[in-house]
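Removed: one protein chain of the complex. Kept in place: all other protein chains.
Here is chain A:
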Amino acid sequence: MTRISVRRILALSLAALSLVAACDTPAAPQASEGPFKKGSGTLRVLAGSELHDLAPILDDVKAATGVTVELTEIGTLDGIEKVAAGTAVRDHDAIWFSNNRYLELHPEASGRIDVSTKVANSPVVLALRDSKAKELGWDQHRPTWSEIAEAAGAGRFTYGMTNPAASNSGYSALVGVAAALAGTGRALTSAEITSLTPRLQSFFAGQSLTAGSSGWLADEYVRRQAGGVPVDGLVNYESVLLSLNAGGKLKEPLTVVYPADGVVTADYPLTLLSGAAEQARTNYAAVADYLRRPSTQRKIMETTFRRPAVPGVELAKSFGPAGGGLVELPFPARYDDATALVTGFGDSLRKPARTIYVLDVSGSMKGARIKGLQTALLGLSGADSSLSGELTRFNGREQVVMLPFSTTPKTPRRFDLPADNRQPVTDQIRGYVRGLAANGDTAIYDALTRAIELAKQLDAADPNRFTSIVLLTDGERTVGPKLPAFKTYHAKLPAKIKTVPIFTLLFGEGNVTEMTELARISGGRTFDARGGSLAGVFKQIRGYQ
């Protein structure tokens, strides 16, 4: 035996020993499930925000397969648009949303997506505070969506739901409730939406909290409960609702209500993009294999309350409904029908929005900044003809208020969009926006106080709207009151006005701490516009209005 072969054997025995050692780590495969598939490097995934709770599972994926799964958060429609345009594959290998149904209807999408792997299931359902569920008798009796819509319209309960144009859970809820109310037994077509309008309006009249993402909605629900202004319920994925109950942050737990006439269920398809590199395909196969192992499926079920996608993994007892079925409701069959439902939601079904834009037009906004702002607002007024532009434009029945400020707040200008024929009013908005000019100092809190007084006044005259404030400033306050004075003023406001969310943009040399604080005290959120275009961020904010 030569020295070299001895060394080789030693190396092999070390390898054998490390194999034995590896069997004791959690990354060892279950004997019945076969060896792990291996990849290397990163799988870059465009994902919905609701997939974030799978992070611990993705750590396991890394340990087992060697592949780092990197999730880039993106809204559903932005994601669909990127995939359909063929740009997603430039910097990503795969997509992962709660479902691909809308995407698969898109006429441009079919050649853009490759193999797809269903990872879990979760139906969109209603959950109510225990006491409210008891009061309505829905802890015992399973209501239909019709009963739910009627009770919501009669003001017997309030709920939060994400915006269907921005988030998958909201869209699935809209599809479910529309299909159930239509009650035809078939997939809904756009022709049927008109006749459903009164009953859908009744359902959405009960909505008192909206959001652009499921995660933020759940967080805000908890904050409202903690702050003593609770919303009664949520329409969201069962997994989000059960996670809230298990999270220990709720003062009052939720009773999950499984509508008797059915639900729409998310199936979380991890989907490879057409044209992904060979290494990405290998990585994808390894990740998909790991996610569908019964042991992983069980862990996903136990830690994120999603139902297993593969047969043979027994459903935990915590999943309802107790006795009786959970009928799956049909999704629209055609792209136009699916889109008509979202535009219909914005223009005629939802509780209309009152959107107050507080806009810094001080001297520092001169040049590219004010141009960027103008482009963003023109986009919302109909100049953006992309799918996401169409679904984030100002809606029929919306009230838009522009309140520019510099050294002092300028005269606010209000635009009331009619239900039909929005064009004359959007033309006015466009003309107004083009006339914005930058000059003078930065009186942020004067302007914000003015906006809130305006909100108070408008709400008194017309209370059935979602009122929100958007604050854009690119610098520090230079004149007028400071933040502490504003906070004192804000703390004394009546509850309904105090919870008008202030959505602040992080932009230019604006004060990040102050912007964050404003969002915090009002139940709003910050949006970072320092890296990208204002137009993109203004579209993103639309999901919260």
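Operating definition for what follows: a residue touches a chain if its C-beta (ideal position, glycine included) is under 8 Å from a C-beta of that chain, and two chains touch if they have at least 3 such contacts; residues count from 1.
The criterion applied here is as follows: contacts and distances are computed from a predicted model.
*Asks:* Can you tell which of "Polyvinylalcohol dehydrogenase", "Peptide/nickel transport system permease protein", "Group 1 truncated hemoglobin" or "ABC transporter substrate-binding protein" UniProt lists for the chain that's not drawn?
*Replies:* "ABC transporter substrate-binding protein"
*Asks:* Quick one: say which of A:A333, A:A419, A:A437 or A:A460 touches the chain that got left out.
*Replies:* Result: among the candidates, A:A333 touches the missing chain.
*Asks:* Among A:L54, A:V83 or A:L105, which one is in touch with the chain left out?
*Replies:* A:L105
*Asks:* Touching the hidden chain in the complete assembly: which of A:G262, A:G379 or A:G543 does that?
*Replies:* A:G262
*Asks:* Kindly state which of the options A:G183, A:P198, A:G431 or A:G532 is in contact with the chain not pictured.
*Replies:* A:G183
*Asks:* On chain A, what residues meet the omitted chain?
*Replies:* 9, 12-13, 15-17, 19, 34, 101, 104-105, 107, 110-111, 114-116, 118, 121, 179-180, 183-188, 261-262, 265, 267, 274-275, 278, 281, 285, 307-313, 325-336
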